[in-house]
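For this depiction, one protein chain was excluded, whereas all remaining protein chains were kept in their positions.
Now for chain A:
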Amino acid sequence: MDTTTFIIEKGTIIVVVFAITMLMAMYSTWAERKVAAFLQDRVGPNRAGWGGLLQPLADGLKLFTKEEFFPNTPNKFLFILGPGIAMSTALITSAVIPWGDKFHIFGKDVVLQATDLDVSILYIFGVLSIGVYGIMIGAWASNNKYSLMSAVRASSQMISYEVAMGLAIISILMMTGSLSLKEITIQQAEMKWNIFYQPLAFVIFLVCSFAETNRTPFDLAECESELIGGYHTEYSSMKMGFYLFAEYANMFISATILSVVFLGGYNYPGMEWAEQNWGVNIANIIAIAVLFAKICFFIFFYMWIRWTIPRFRYDQLMNLGWKILIPLAVLNIILTGIVMVLFN
């Protein structure tokens, strides 16, 4: 493969993935409001466009045209850097997600993945950890004690839950023997989904992903009653929009990771059959649709939980993370090891 086609191919995939991530994040805000409304017997936004479908555009336009306000902060650069880091870490995670197997275009195979790192999971965890900096730096540069409090909460919460998350993933890695998301997906073909083999790891990972994305019931960083607006109190205009947007982009990414690692990614029963009878391209279009159905389910699940469970208290959050989830994850590793030794 020569360099030009390689760059074009990967460039196209990167642009498309970027566009889709943005689009999903945008419409997650719409979906959030719709789901919230429906769960509370209301109708939600329905004025801008059919069913309020143009609402995200209107929101974006509003945020862009709002006054840009800077607090009396000693470091303007960090103040601007904060939302930038939050947004870019939310976006670059999608580089290693396998969206489908491959397309067969112009007589050659196009792999539907920006890059197949053999350490994909480590990469994702690394980027997730950097995400804390976006919140921490932005809030600190705000020169506001409420923002700082919120950032302290957010970072300690994310760091604590990363431990349990990593331990939960280890039991998966023991089974798959690979850190590559592509490899993990291929191993889950024909309904051999990891959720059936590792239900406990799935539950731990799910709970941790709520904490990692700062979503209810663990949205202590945005606890309005205690902290005004949370870490983005001092932000206005699109910088504020970036923080809110990054939250939804994060939600999309973690829903994707959940579906790829535990729900078999783009696999669906009968994929092989479809590939042989209908051709690679159609089989993979279905595969992408299946992956997005799984992702949408998880995004809906995030919202469903948000409007069901009230916020945790901070000590409850820490108790759950350190005293329950981490021991459970360790137990799960031990159990996985025992089962693997006994049955293999």
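As a convention for this text, a contact is a pair of C-beta atoms (placed from the backbone, for glycine too) under 8 Å apart; a residue touches a chain by one contact, two chains touch by 3 or more; residues count from 1.
Just so we're on the same page, contacts and distances are computed from a predicted model.
Among the names given as "Carboxymuconolactone decarboxylase", "ABC-2 type transport system ATP-binding protein", "NADH-quinone oxidoreductase subunit I" or "ABC transporter", UniProt records the absent chain under the name "NADH-quinone oxidoreductase subunit I".
Between the chain not shown and the residues A:V203, A:C223, A:C296 or A:M318, the one that touches is A:V203. Only one of A:L54, A:C223, A:I305 or A:L335 touches the absent chain when the whole complex is considered: A:I305. Set against the missing chain, the residues A:I14, A:L39 or A:I186 yield one that touches it, A:L39.
Within chain A, the residues in touch with the undisplayed chain are 35, 38-43, 46, 203, 304-305, 307-309.
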